[in-house]
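Structure below; questions to follow.
With one protein chain removed, the remaining protein chains of the complex are shown where they sit.
Showing subunit A:
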Amino acid sequence: MEHIELFFKSIFVDNMVFATFLGMCSYLAVSKKVSTAVGLGAAVIFVLTVTVPLNWLLDQYILREGALVWLGPEFADYDLSFLSFILFIATIATMVQLVEIVVEKFSPSLYNSLGIFLPLIAVNCAILGGSLFMQSRDIETLGLALNYGFSSGIGWFLAILAIAAIREKIRYSNVPAPLRGLGITFIITGLMAIGFMSFGGMLTGGEDTPKTDETKTAVQKEENTNTTIEAIDEVVEVSTITE
(Lines give C-alpha, C1' and ligand atoms only; values in the text may rest on other atoms or scores of the structure.)
Protein backbone atom coordinates (compact mmCIF):
# COMPACT_ATOMS: atom_id res chain seq x y z
CA MET A 1 0.00 0.00 0.00
CA GLU A 2 2.80 2.33 0.97
CA HIS A 3 4.48 1.59 -2.34
CA ILE A 4 1.37 2.19 -4.42
CA GLU A 5 0.71 5.47 -2.64
CA LEU A 6 4.26 6.71 -3.15
CA PHE A 7 4.17 5.60 -6.77
CA PHE A 8 1.09 7.59 -7.70
CA LYS A 9 2.05 10.50 -5.49
CA SER A 10 5.40 10.91 -7.23
CA ILE A 11 3.91 10.67 -10.69
CA PHE A 12 0.90 12.93 -10.34
CA VAL A 13 0.79 14.92 -7.11
CA ASP A 14 4.47 15.76 -6.73
CA ASN A 15 5.21 15.67 -10.44
CA MET A 16 8.79 16.82 -10.90
CA VAL A 17 8.04 19.28 -13.67
CA PHE A 18 4.66 20.65 -12.69
CA ALA A 19 4.92 20.77 -8.91
CA THR A 20 8.59 21.48 -8.28
CA PHE A 21 9.92 22.71 -11.65
CA LEU A 22 12.83 20.31 -11.71
CA GLY A 23 14.60 19.66 -14.96
CA MET A 24 12.96 22.61 -16.68
CA CYS A 25 16.00 23.44 -18.81
CA SER A 26 16.13 20.20 -20.72
CA TYR A 27 12.33 20.03 -20.59
CA LEU A 28 12.16 23.26 -22.59
CA ALA A 29 15.19 22.65 -24.77
CA VAL A 30 14.53 19.07 -25.90
CA SER A 31 10.74 19.12 -26.29
CA LYS A 32 10.50 20.25 -29.89
CA LYS A 33 9.97 16.73 -31.24
CA VAL A 34 8.20 13.76 -29.67
CA SER A 35 10.87 11.24 -30.66
CA THR A 36 13.74 13.08 -28.97
CA ALA A 37 11.54 13.80 -25.97
CA VAL A 38 10.88 10.07 -25.56
CA GLY A 39 14.62 9.36 -25.71
CA LEU A 40 15.48 11.89 -23.05
CA GLY A 41 12.53 10.87 -20.88
CA ALA A 42 13.62 7.23 -20.96
CA ALA A 43 17.17 8.21 -20.04
CA VAL A 44 15.88 10.25 -17.08
CA ILE A 45 13.78 7.34 -15.79
CA PHE A 46 16.80 5.07 -16.08
CA VAL A 47 19.28 7.34 -14.34
CA LEU A 48 16.85 8.33 -11.56
CA THR A 49 16.09 4.68 -10.84
CA VAL A 50 19.80 3.99 -10.43
CA THR A 51 20.97 7.11 -8.58
CA VAL A 52 18.21 7.63 -6.01
CA PRO A 53 18.70 4.25 -4.27
CA LEU A 54 22.49 4.67 -4.44
CA ASN A 55 22.31 8.08 -2.84
CA TRP A 56 19.87 6.67 -0.30
CA LEU A 57 22.53 4.18 0.76
CA LEU A 58 25.14 6.96 0.92
CA ASP A 59 22.81 9.10 2.99
CA GLN A 60 21.87 6.29 5.33
CA TYR A 61 25.34 4.85 5.96
CA ILE A 62 27.69 7.81 5.59
CA LEU A 63 26.07 11.21 5.62
CA ARG A 64 23.31 11.62 8.17
CA GLU A 65 23.88 12.28 11.80
CA GLY A 66 24.93 9.09 13.52
CA ALA A 67 25.09 7.15 10.26
CA LEU A 68 28.70 6.15 10.78
CA VAL A 69 27.78 4.13 13.86
CA TRP A 70 28.46 0.90 11.96
CA LEU A 71 32.15 1.76 12.12
CA GLY A 72 32.04 1.68 15.89
CA PRO A 73 30.28 3.48 18.72
CA GLU A 74 32.85 6.29 18.80
CA PHE A 75 31.61 7.48 15.41
CA ALA A 76 28.04 7.87 16.64
CA ASP A 77 28.01 11.66 16.82
CA TYR A 78 29.56 12.37 13.43
CA ASP A 79 27.31 14.44 11.19
CA LEU A 80 28.56 14.67 7.62
CA SER A 81 25.31 15.89 6.08
CA PHE A 82 26.98 19.10 4.87
CA LEU A 83 28.86 16.92 2.39
CA SER A 84 25.71 15.60 0.78
CA PHE A 85 25.70 17.97 -2.22
CA ILE A 86 29.20 17.08 -3.29
CA LEU A 87 28.78 13.33 -2.73
CA PHE A 88 25.40 13.19 -4.47
CA ILE A 89 26.57 15.07 -7.52
CA ALA A 90 29.76 12.99 -7.71
CA THR A 91 27.68 9.80 -7.56
CA ILE A 92 25.40 11.11 -10.27
CA ALA A 93 28.21 12.19 -12.57
CA THR A 94 30.10 8.91 -12.22
CA MET A 95 26.93 6.83 -12.56
CA VAL A 96 26.00 8.64 -15.74
CA GLN A 97 29.45 7.96 -17.14
CA LEU A 98 29.29 4.33 -16.04
CA VAL A 99 25.81 3.82 -17.44
CA GLU A 100 26.99 5.27 -20.72
CA ILE A 101 29.91 2.83 -20.93
CA VAL A 102 27.81 -0.20 -19.94
CA VAL A 103 24.97 0.62 -22.32
CA GLU A 104 27.40 1.22 -25.15
CA LYS A 105 29.00 -2.17 -24.57
CA PHE A 106 25.91 -4.33 -24.12
CA SER A 107 23.18 -2.67 -26.10
CA PRO A 108 24.41 -0.54 -28.99
CA SER A 109 20.86 0.04 -30.25
CA LEU A 110 19.76 1.46 -26.89
CA TYR A 111 22.96 3.48 -26.83
CA ASN A 112 22.16 4.97 -30.19
CA SER A 113 18.79 6.16 -28.98
CA LEU A 114 19.85 7.26 -25.48
CA GLY A 115 23.51 8.01 -26.11
CA ILE A 116 23.49 11.69 -26.90
CA PHE A 117 21.21 12.46 -23.97
CA LEU A 118 23.20 10.78 -21.25
CA PRO A 119 25.88 13.48 -20.79
CA LEU A 120 23.08 16.08 -20.71
CA ILE A 121 21.52 14.27 -17.81
CA ALA A 122 24.40 14.74 -15.37
CA VAL A 123 23.43 18.39 -15.12
CA ASN A 124 19.67 17.88 -15.21
CA CYS A 125 18.22 19.28 -11.99
CA ALA A 126 15.61 16.53 -11.93
CA ILE A 127 18.29 13.98 -11.10
CA LEU A 128 19.95 15.87 -8.27
CA GLY A 129 16.55 17.12 -7.16
CA GLY A 130 15.33 13.54 -6.90
CA SER A 131 18.15 12.68 -4.54
CA LEU A 132 17.78 15.87 -2.49
CA PHE A 133 14.02 15.39 -2.11
CA MET A 134 14.63 11.77 -1.18
CA GLN A 135 16.86 13.07 1.61
CA SER A 136 14.60 15.89 2.79
CA ARG A 137 11.42 13.79 2.68
CA ASP A 138 12.98 11.03 4.77
CA ILE A 139 12.24 8.08 2.53
CA GLU A 140 12.45 5.15 4.89
CA THR A 141 13.58 2.01 3.09
CA LEU A 142 15.73 1.15 0.10
CA GLY A 143 12.71 -0.28 -1.68
CA LEU A 144 10.79 2.96 -1.27
CA ALA A 145 13.79 4.93 -2.52
CA LEU A 146 13.93 2.74 -5.62
CA ASN A 147 10.21 3.23 -6.11
CA TYR A 148 10.54 6.98 -5.61
CA GLY A 149 13.31 7.29 -8.20
CA PHE A 150 11.45 5.21 -10.75
CA SER A 151 8.08 6.87 -10.34
CA SER A 152 9.40 10.43 -10.37
CA GLY A 153 11.22 9.49 -13.56
CA ILE A 154 7.90 8.37 -15.04
CA GLY A 155 6.31 11.65 -13.97
CA TRP A 156 9.03 13.59 -15.75
CA PHE A 157 8.68 11.38 -18.82
CA LEU A 158 4.94 12.01 -18.99
CA ALA A 159 5.44 15.76 -18.69
CA ILE A 160 8.01 16.04 -21.48
CA LEU A 161 6.00 13.71 -23.71
CA ALA A 162 2.89 15.82 -23.25
CA ILE A 163 4.57 19.15 -23.95
CA ALA A 164 6.41 17.76 -26.99
CA ALA A 165 3.14 16.54 -28.46
CA ILE A 166 1.50 19.91 -27.84
CA ARG A 167 4.45 21.79 -29.34
CA GLU A 168 4.35 19.67 -32.48
CA LYS A 169 0.70 20.59 -32.96
CA ILE A 170 0.96 24.23 -31.99
CA ARG A 171 3.21 24.95 -34.94
CA TYR A 172 0.16 25.09 -37.14
CA SER A 173 -1.69 27.61 -35.02
CA ASN A 174 -1.52 31.35 -35.19
CA VAL A 175 0.30 32.34 -32.00
CA PRO A 176 1.03 36.08 -31.49
CA ALA A 177 4.52 36.67 -32.87
CA PRO A 178 6.30 37.70 -29.64
CA LEU A 179 4.94 34.64 -27.84
CA ARG A 180 6.09 32.15 -30.46
CA GLY A 181 8.45 29.45 -29.30
CA LEU A 182 9.49 29.97 -25.72
CA GLY A 183 6.73 32.26 -24.49
CA ILE A 184 3.80 30.06 -25.42
CA THR A 185 5.60 26.99 -24.08
CA PHE A 186 5.89 28.66 -20.69
CA ILE A 187 2.24 29.56 -20.62
CA ILE A 188 1.10 26.10 -21.77
CA THR A 189 3.28 24.52 -19.09
CA GLY A 190 1.65 26.81 -16.55
CA LEU A 191 -1.81 25.72 -17.69
CA MET A 192 -0.76 22.06 -17.58
CA ALA A 193 0.55 22.60 -14.07
CA ILE A 194 -2.82 24.01 -13.04
CA GLY A 195 -4.39 20.89 -14.52
CA PHE A 196 -2.04 18.65 -12.57
CA MET A 197 -2.93 20.46 -9.35
CA SER A 198 -6.30 18.76 -9.54
CA PHE A 199 -4.53 15.49 -8.72
CA GLY A 200 -3.68 17.02 -5.35
CA GLY A 201 -6.67 15.52 -3.63
CA MET A 202 -6.28 12.11 -5.21
CA LEU A 203 -4.60 10.38 -2.28
CA THR A 204 -5.47 12.52 0.70
CA GLY A 205 -9.16 12.99 0.08
CA GLY A 206 -8.50 16.69 -0.36
CA GLU A 207 -7.66 17.28 3.28
CA ASP A 208 -3.97 17.96 3.05
CA THR A 209 -2.99 21.36 1.75
CA PRO A 210 0.69 21.72 0.83
CA LYS A 211 1.33 23.87 3.91
CA THR A 212 0.22 21.32 6.46
CA ASP A 213 2.25 18.81 4.48
CA GLU A 214 5.37 20.84 5.11
CA THR A 215 4.77 21.17 8.83
CA LYS A 216 3.99 17.48 8.94
CA THR A 217 7.30 16.56 7.32
CA ALA A 218 9.10 18.98 9.61
CA VAL A 219 7.50 17.35 12.63
CA GLN A 220 8.26 13.93 11.22
CA LYS A 221 11.85 14.97 10.74
CA GLU A 222 12.15 16.01 14.34
CA GLU A 223 10.61 12.78 15.45
CA ASN A 224 12.97 10.88 13.21
CA THR A 225 16.05 12.59 14.57
CA ASN A 226 14.77 11.83 18.05
CA THR A 227 14.25 8.20 17.20
CA THR A 228 17.67 7.93 15.58
CA ILE A 229 19.24 9.42 18.68
CA GLU A 230 17.32 6.91 20.79
CA ALA A 231 18.38 4.14 18.46
CA ILE A 232 21.99 5.22 18.80
CA ASP A 233 21.64 5.28 22.56
CA GLU A 234 20.25 1.78 22.45
CA VAL A 235 23.10 0.61 20.26
CA VAL A 236 25.60 2.15 22.65
CA GLU A 237 23.87 0.48 25.57
CA VAL A 238 23.83 -2.87 23.83
CA SER A 239 27.51 -2.62 23.00
CA THR A 240 28.39 -1.72 26.59
CA ILE A 241 26.30 -4.63 27.85
CA THR A 242 28.06 -7.07 25.57
CA GLU A 243 31.37 -5.75 26.74
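The rule we apply is simple: a contact is a pair of C-beta atoms (placed from the backbone, for glycine too) under 8 Å apart; a residue touches a chain by one contact, two chains touch by 3 or more; residues count from 1.
Assume contacts and distances are computed from a predicted model.
Here one chain is missing from view; checked against "ATP synthase subunit a", "Na(+)-translocating NADH-quinone reductase subunit D", "Cytochrome b" or "tRNA uridine 5-carboxymethylaminomethyl modification enzyme MnmG", UniProt names that protein "Na(+)-translocating NADH-quinone reductase subunit D". With the whole complex as reference, residues 18-25, 28-29, 82-86, 89-90, 93-94, 97, 119, 122-125, 127-129, 132-133, 136, 171, 176-184, 186-187, 189-191, 193-194, 197, 218 of subunit A touch the missing chain.
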